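Let me begin by presenting the structure, written as structure tokens, before commenting on it.
Of the protein chains in this complex, one is absent; all others appear in place.
Chain IDs A, B and C follow the sequence of writing; residue 1 opens each chain.
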Amino acid sequence: MGDERQVIAQRAAREVKDGMIVNLGIGIPSLVPDYLDASIHVFFQAENGILGMGPTPTTNLDGNLSNAAGDPVSLLPGGSYFDSALAFGMIRRGFIDISILGALQVSANGNLANWIVPGKRVPGVGGAMELAYGAKNLIALMTHCEKDGSPKIVKECTLPITTYHCVKKIITEMAVFTITDDALQLDELMPGYSITDVKNSTGADFIVSSTLTEK
Amino acid sequence: MGDERQVIAQRAAREVKDGMIVNLGIGIPSLVPDYLDASIHVFFQAENGILGMGPTPTTNLDGNLSNAAGDPVSLLPGGSYFDSALAFGMIRRGFIDISILGALQVSANGNLANWIVPGKRVPGVGGAMELAYGAKNLIALMTHCEKDGSPKIVKECTLPITTYHCVKKIITEMAVFTITDDALQLDELMPGYSITDVKNSTGADFIVSSTLTEK
Amino acid sequence: MNIFEKVTSYEKIRPLFFDGMTLLFGGFGGVGTPPGLVDCLIESGAKNVHLIGNDAGFPWIGMGKFICLERATSLVASHIGSNPTAGDLMNLGKLKVEFSPQGILVERIRAGGVGLNGFLTEIGKGTKLEYDKQLVKVGDKEFLLESPITGDVGIVYARKADTFGNLIFDKTARNTNPYVAMATKVTIVEAEEIVPMGELNPEEIIVPGIYVKHIVPSKGYNWKWIWEMKDKSLRSERPAK
Partner (left out) sequence: MNIFEKVTSYEKIRPLFFDGMTLLFGGFGGVGTPPGLVDCLIESGAKNVHLIGNDAGFPWIGMGKFICLERATSLVASHIGSNPTAGDLMNLGKLKVEFSPQGILVERIRAGGVGLNGFLTEIGKGTKLEYDKQLVKVGDKEFLLESPITGDVGIVYARKADTFGNLIFDKTARNTNPYVAMATKVTIVEAEEIVPMGELNPEEIIVPGIYVKHIVPSKGYNWKWIWEMKDKSLRSERPAK
């Protein structure tokens, strides 16, 4: 399980390009920075009101300097602090080049469910609706299936929707999908998985990219 | 004419009490600070984005430090600079204790006309609508009549309305009126004028305060 | 009241909290929620409180401490995930929770604070968070109408205040605090440092003093405990009532 999360985060890191403004959700997305190439200079933004977050400090933790999850961060030169309304102004207005969010379910047409499991888990929506609405590119990270083996990539989400038609790409420990207006498309297989494996674990039909080759 | 304006400003200054947040319009209202008692400590606010304006500087004028009319000002200790959206946030939300505006016409029920004389003068509304809407107390200053002798205090404004039912008090060189939900009331006569003078120069019926005595 | 001298004591603040009030609180995950004023609220005995703020904090941090005492009737927030007790109280019907998207919530508080009467957005449309919000058609598109939020009392955490109430904040402890300050009738500030008027750079002031009613000195903040608790389970343990 720990491994799966690392595999997903490592693959997601390749979506982050030099010069991007990036917002990372809690959970698996928070592991992405560990896998960024040193040549990649990006500015991480967080919903509480910070742009240009640097690495987690090891000494002199400052209780007033954290990301949206409350974890300690640092600030790079050129970074800034601002209020949460401005933070979400950036998000809604499309200034986040890439938003990487954790997901509970994603439907074949890009609907995202990630805020509540009624009767069980009540985290609340946080800033996910705005990120899903405003980010230029939204990538959902999740393990491919529930612990009981049921698929999280589905025809229609059974969990309450966060935002409709927003997910552009799904990365799991088994595969990478893109979602276009037309279809859910399997683009890549992660090491050790075949198209058949993915088909057996996915709750929606998908097409296979013409460039995909099984190894 | 110059004298009339000074008389009006001097009387208006008595409406400004210690500890108030005050916004002054252009024209006659801008003369009010000259008549404030030294014991009165107030904070002047302006729509461009400043709170706590001090006296007009005589040296070292700073092109980037002005009131809403573009005239040079200074800043008192405890004053602040902010953007125009915040300046109007204060105004709409009722944080201006007293707004003193110039007027072209005021109706007996407190309608204010002060932004346009169609076909003649096209100043534009500026921030008058917000001030009239939000200020806790709105005082209109004007000469009692037009140059041709026609009254500016009228039954119904003939000029386009800035804001309905907003003026609480009118100060002219002849008299001071208050406007309540019920009526236009003559409260004071300025030196040299009688009730008859005021009646002859006013285009609306008014009641006379029981405390008013002609000198 | 001298508007240029607003510094007071927690003792004088306590009676300002009242039963049934709508209380807005600054802070994000507990960071920037004034800890001394939360304690003061707890001591006040106020109950049936309607809370509005970014989140339910942690059981020991932010507004979480008060929520766990079951003296809040309702909560408008973007999430309650870090405070399991809030979820329990919600499921038991003891706390009415209205979820609002995070950025929409702070924008609603701003709308209240700057005297606007609502705004339109597509965010949340067609989801459970639409609740019974009014839809407004503009051209051929339909938007949710979000209403402005104001409060009876607001509690705010600042890095520095001058005696007039001009405020500056510290890094990410700013978050929703400026708008809570603007949106409440009685805005109470807990400041790490209180200075005379004229000591703050007027260019840096984030909240002009016009919005502030009372200022108390902070006794220090407690939210760095969040990550100092190595045993993460402690983060969500419920305090004894």
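Rule of thumb we're sticking to: a contact is a pair of C-beta atoms (placed from the backbone, for glycine too) under 8 Å apart; a residue touches a chain by one contact, two chains touch by 3 or more.
Being a predicted model, the structure only gives us computed values, none of them experimental.
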Residue touching the undisplayed chain, where the options are C:Asn2, C:Asn48, C:Asn91 or C:Gln134
C:Gln134
Which one touches the absent chain: B:Ala12, B:Ala87, B:Ile139 or B:Val198?
B:Ala87
Which residue among A:Pro77, A:Gly149 or A:Pro191 touches the omitted chain?
A:Pro77
Could I get the residues of chain B that touch the absent chain, sorted low to high?
46-50, 61-72, 75, 81-85, 87-89, 91-92, 115-116, 119, 121-130, 133, 160-164
Those residues of chain A that touch the unshown chain are 19, 21, 41, 43, 45, 51-52, 75, 77-82, 85-86, 88-95, 134
Where the missing chain touches chain C, by residue
107, 111, 114, 116-122, 134, 136, 138, 143, 145, 147, 168-171, 201-204
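We adopt the following convention: only the chains that are shown with their structure count from here on.
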Outermost chain relative to chain C, judged by CA means, is B
Based only on mean CA positions, could you tell me how far chain A sits from chain C in angstrom?
28
Based only on mean CA positions, could you tell me how far chain A sits from chain B in angstrom?
56
In angstrom, rounded to a whole number, how far apart do the mean CA points of chain B and chain C lie?
37
Mind pulling the residue numbers of chain B that touch at least two other chains?
none
Multi-chain contacts only, two chains or more: what residues does chain C have there?
none
